[in-house]
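One chain of protein is taken out of this complex; the other chains stay put.
For chain A:
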């Protein structure tokens, strides 16, 4: 495992804690899904935690994140409270999106978390626009856009990369290459499977990273973020990873072999970091047990919160189709309030 060398603030212990939070949170989500507490489409990030945690290590609280439908992890480590994510999955009024979004549409203005976009590729242009606004307003911020390997086949990806490169926008394009788009293996849908190479063709600095190694991801993200903040324009990281679970809870996972999954499980990013930390004598089993206990308490609190949270009244069904008047009858300007 590489040695961490980024401008990020996360210690090994913090990186581990964040990966574990995602892992345990989602494991609990699986149980709740089986118990029909959570419904609809739910996409798990298990196996890919090093990507979100490593990339977000390079961010300040002021930076912006645009994500996909596989976004519980990104939201959690950006500070969106587990309670409000869980309540959203329960479809409750206390959910971050007041029960209108569910698992795929986590939004949180206070944490500059702009979704939760379930149209493959659909978040990319929005990320470019957020970065454009930052540039035009002279705010020294960065926007990170997470998307999958499958999104790179969409036209919006190509339109957006050209646009971001042309205007030198402060965007970090974080491609989570987990080798599959639903059941379609990378090589079955991309003529050129070297994704960084394709991004580079737009004049964007791009390179592949071992997405199972959180320290390698944090290092790469730190370097990319440094360059972006220095005005070097957009960067692209191809984060090579693997999802251990099916695409969604509906997916029977028939398109890949058990052996392949087992092979990747041997590279579990959490196990790998624990091994490194133990070798460096940075953590003991007793420390780990304490960490697990803290995380479990956070998750159980989130479940308890969601369980007792009231549902949105049906009378409020059509609220927020259009902006509501604020104080004094003038329309409320929500986006302004959070800038």
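As a convention for this text, a residue touches a chain if its C-beta (ideal position, glycine included) is under 8 Å from a C-beta of that chain, and two chains touch if they have at least 3 such contacts; residues count from 1.
The definition used in the following text is that contacts and distances are computed from a predicted model.
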Chain left out of the displayed complex - its UniProt protein name, from "Fe-S cluster assembly protein SufD", "ABC transporter permease", "Carnitine transport ATP-binding protein OpuCA" or "Alpha-ketoacid dehydrogenase subunit beta": "Alpha-ketoacid dehydrogenase subunit beta"
Contact with the hidden chain, among A:26, A:71 or A:134, goes to A:134
Per the touch definition above, residue among A:56, A:160, A:204 or A:249 touching the missing chain: A:160
Write the list of chain A residues that the hidden chain touches. 64, 95-101, 105, 107-109, 114-117, 119, 122, 124-134, 136-137, 155-156, 159-160, 162-163, 166, 319-324, 331-336, 339
